[in-house]
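Remarks on the structure that follows.
The complex appears here minus one protein chain, its other protein chains still in place.
As written, the chains take the letters A, B and C, and residue 1 is the first residue of each chain.
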Amino acid sequence: MARMKFLCDADRCIECNACVTACKNEHEVPWGINRRRVVTLNDGKPGERSVSMACMHCTDAPCAAVCPVNCFYTTADAVVLHSKDICIGCGYCFYACPFGAPQYPRVGNFGSRGKMDKCTYCSGGPEPDLSVAEYEKYGSNRLAEGKLPLCAEMCSTKALLAGDGEMIAEIYKQRVIKRGYGSGAWGWKTAYRETVAL
Amino acid sequence: MRRSVTLLSTLVVASTLLAAPAAFEPVQAQNPMTQDGQNPMGAKPTADSVNEEFLFKNADKITGRISIPDRKAANLIQPQGREYQSFREHYLPWIGAAFILGMIAALGAFFLWRGRILTEHSQESGRKILRFNTFERFTHWMTAVCFIILSLSGLNYIFGKRLLMPLIGPEAFGALAQWAKYSHVYLAWPFMFGVVMMFVVWIKDNIPNRLDWAWIKAGGGFIGKKHPHAARFNAGQKGVFWMVAGFGVAMSVTGLMMLFPFALLDINGMQVMQVIHSLIGIAFIAGILAHIYIGTLGMKGAYDAMGSGKVDLAWARAHHDLWVEQEQAKTASGPQLSGRHPAAAE
Amino acid sequence: MKAFILAVIAAIGLGVVAMYALTSNQKFAYQAFATSGARVSEPGTNLVGEKWNGDPRTNDTSESAHGKATGEPSHPKRS
Partner (left out) sequence: MLTKRKSGEASRTKHQAVAAGLAAGVLDRRGFLKKSGLTAGALAAAGTIQLGSVRQARAAGSSATSPDVQIKKNVCTHCSVGCTVTAEVVNGVWVGQEPSYASPINRGTHCAKGAAIRELVSSDRRLKYPMKLVGGQWQRVSWEQAIEEIGDKLGAIREKNGADSVYWLGSAKFTNEAAYLMRKFGAFWGTNSVDHQARICHSTTVAGVANTWGYGAQTNSYNDIRNAKTMIILGGNPAEAHPISMQHVLSGKEINRANMIVIDPRFTRTAAHATEYVRIRSGTDIPVVWGILWHVFQNGWEDKEFISQRVYAMDDVRKEVAKWTPEEVERVSGVPGEQLRRVAEKFAKEKPATLIWCMGATQHTVGTANVRALCILCLATGNVGKPGTGANIFRGHTNVQGATDLGLDVTSLPLYYGLVEGGWRHWARVWDVPYEWLQSRFDEVPAAAGRKARSRKENMEAPGITSTRWFDAVNLPPEQIDQRSPIKAFMVFGHGGNTVTRLPEAIEGMNKLELLVVADPHPTTFAALDARQDNTYLLPICTSLEMEGSRTASNRSLQWGEQIVKPAFESKNDYEVLYLLAKKLGFAETLFKNIKVENNVPSAEDLLREINRGGWSTGYCGQSPERLKAHMRNQHKFDLITLRAPKDDPEVGGDYYGLPWPCWGKPELRHPGSAILYNTSLHVKDGGSTFRARFGTERNGQTLLAEDSFTKDSDLTDGYPEFTFGVFKKLGWDKDLTADELATILKIGGDKPDTVSWATDLSGGIQRVCLDHGVIPFGNGKARANAWNLPDPVPVHREPVYSPRPDLVAKYPTRPDERQFRMPNIGFSVQKAAVERNVARDFPIILTSGRLVEYEGGGEETRSNPWLAELQQDMFVEINTGDAAERGIKDGSWVWVTGAENSSKAKMKALVTDRVGKGVAFMPFHFSGWYEGKDMRDYYPKGTDPVVLGESVNSVTTYGFDPVTGMQETKCTLCQIKAA
């Protein structure tokens, strides 16, 4: 079975935010909930790089581990999803997430932040696939339609790679060999405890 | 990449992170631009590209610039999340179990060994003396009730999913956990208020003095036969007082920080608060277990102090002789049983 | 016993007061993450539910306050 991963080729990412708005468009993500965002490092200086970051669907996901109500589950192709029915909005997953992926409808105090929402790798949630209920809670389920996350499919310079881990690692390695430089697979060591050997 | 973190180093790391200066000098690429701003000779953006190892050498987490107002989103990678995970899932449950079960076991052993401490019968038993008035009892019980609920809902975060969820199923446990969270959040305020009130009310009788040292040397009466002298609160009780005050404040501060996430702290600060809150919480619970034991099962007659507020004179004479004399001196014609407020300390 | 009952009541009372205080100072994400330059009127309700509490199950079909951002769009008053 495929092991789904994200890889952002920072040497191609131009911080155009297509991944961000594609996600907003596909799942009608409300204002304030940022499932995906682009962070620019060393901003304004030679060597500046931008990386598009959302949930990396980690191996042995920290969020799933620390969740006091165990509302996470990992699908067969290693996508880390969760159930909004069980979630109590405590926010522990945000402290554990190395990539700041979990988002909450309300901000201010710990008391009532609402149910956590995060990138589902366009693969919905525990509700039946492609159902109305799934869409209203988790957004659309592209994986069930044989597609890939829209953020990667619409990335303007094809920097954001999504799909089976080995495949995208191979694509990235070929690119680096061909062009002679590469700033590495951002976040892979923390997320998947292994990285692309350059 | 990050050396594996033991428990103690978690605390060390956590404290350094907390203390680390917030604003780092903006990090430079490997070969920083020669003149800033004007004409960087041969600035080669592709060759100068930053990468993870370089950035991790300069800071513990990789942050950058974002265009959305949510400042937290500027953290690209904070590996401390993994450390927080390993602390919460590998160390905390064992620490919790060790402390709490350990304390219960210790109390059990003590009970088996010492049994219930009774008061020798004397002519004064049967007569009562007012130990705590209504207000003091009200404060104690408010704090105590809140503490019990808080500790249960607090432990639920650690052990709920391990022990309770398999029994009652995810949905039910989810609902219960939701209510546990609400109760934890909302009852924290009466608890904090109670701790403050108790502190104010009893601070004057809890100042440690040489008498307490003597009490400790006498092992609280367990070593040797003679009851060491004790004023209104003996050293043990003063210990509980200061524990409740100290831990109470620590729990309140870390709790408030967690209640208003990211108000003052960044992600690492929040993780540190979590760690401290859980560790102190466990210690606090263990401590209070002992207090509950000695106040109920461990010593006959102790419960009345907080139950009805009026204790047996013989019991008082035995355990708090100086306090009884002081009370009787104040009331020349012997103990007055009216609900009058006890005499303020001289 | 009376003190105990009183304590429980006081605890619950203070708890309720704390609940109202906390929930009232709670801000929606679209309010917290909108600066002075933006007026958000249709933040959207998918994924977070009509009441913006993350729970999409709604018991009523009425126009929920949170489908529309709080606060009326400005009325034109030209000089």
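The criterion applied here is as follows: a residue touches a chain if its C-beta (ideal position, glycine included) is under 8 Å from a C-beta of that chain, and two chains touch if they have at least 3 such contacts.
Here the structure is a predicted model, which means the values were calculated and not measured.
Trainee: Considering the complete complex, which visible chains touch the unshown chain?
Mentor: Spelled out, the missing chain touches these shown chains: A, B, C.
Trainee: For subunit A, which residues touch the unseen chain?
Mentor: On the subunit A side, contact with the omitted chain comes from 2, 11-12, 14-22, 24-26, 28, 31-32, 43-50, 130-136, 140-141, 145-148, 150, 152-158, 160-164, 167-168, 171, 175, 178-180.
Trainee: Write the list of subunit C residues that the hidden chain touches.
Mentor: Touch with the absent chain occurs at residues 33-46, 61, 63, 67, 73-79.
Trainee: If the missing chain were put back, which residues of subunit B would it touch?
Mentor: Residue positions of subunit B that touch the missing chain: 33, 36-47, 67-69.
The criterion applied here is as follows: only the chains that are shown with their structure count from here on.
Trainee: Among all residues of subunit B, which ones touch two or more of the remaining chains?
Mentor: 68, 70, 182, 185-186, 259
Trainee: For subunit C, give me the residues that contact two or more of the other chains.
Mentor: 19, 22, 32-34
Trainee: Write out the stretch or stretches of subunit B touching subunit A in their complex.
Mentor: My answer: residues 1, 26-30, 32-33, 40, 43-52, 55, 62-68, 70, 72-82, 84-85, 88-89, 156-158, 160-161, 165, 170-171, 173-174, 177-178, 181-182, 185-186, 258-261, 267, 270-271, 274.
Trainee: Under the touch definition given earlier, write down the residues of subunit A that touch subunit C in their complex.
Mentor: The contact residues of subunit A facing subunit C are 27-34, 84, 87, 89, 103-109, 111-117, 133, 135-139.
Trainee: Write out the stretch or stretches of subunit C touching subunit A in their complex.
Mentor: 19, 22-23, 25-34, 40, 43-49, 52-56
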